[in-house]
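For this depiction, one protein chain was excluded, whereas all remaining protein chains were kept in their positions.
Now for subunit A:
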């Protein structure tokens, strides 16, 4: 699972959960791969990101130094910044571990890079 997906995921489908965001990450295994850099897409996706959640996620996977603290202005033209965000969003991949709901503490296991978001009948 990439951190971009994590930034969009929430556990609000659980019963009695209102926000369910951001999910905290427990990493057991992760890899860093190389993905083609697409500055246009990164510039388009940045306004949609929750920056604080991304910071927290980067912290949890132990890659804290990769990202500046605050979102800079005029990021569209700053290629260096876009490359950093690209690396964090698309190149860091969590293979095994789990996601934890901030409200209920329910954990969603990640196996082979695929988070299991299936709920039990009594949780819907």
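Please note the rule applied: a contact is a pair of C-beta atoms (placed from the backbone, for glycine too) under 8 Å apart; a residue touches a chain by one contact, two chains touch by 3 or more; residues count from 1.
The rule is short, and it goes like this: contacts and distances are computed from a predicted model.
**Student:** Write down which listed name, "18S rRNA (guanine-N(7))-methyltransferase", "Alkylglycerone-phosphate synthase", "Rab proteins geranylgeranyltransferase component A" or "Eukaryotic translation initiation factor 3 subunit B", is the UniProt protein name of the chain that is not shown.
**Tutor:** In UniProt, the chain that is not shown appears as "18S rRNA (guanine-N(7))-methyltransferase".
**Student:** With the full complex in mind, choose from A:10, A:24 or A:104 the residue touching the hidden chain.
**Tutor:** A:10
**Student:** For subunit A, which positions touch the chain that isn't shown here?
**Tutor:** Counting only subunit A, the missing chain is touched by 1-2, 4-5, 8-13, 21, 35, 38, 40-41, 44-45, 48, 50, 112-119, 121, 124.
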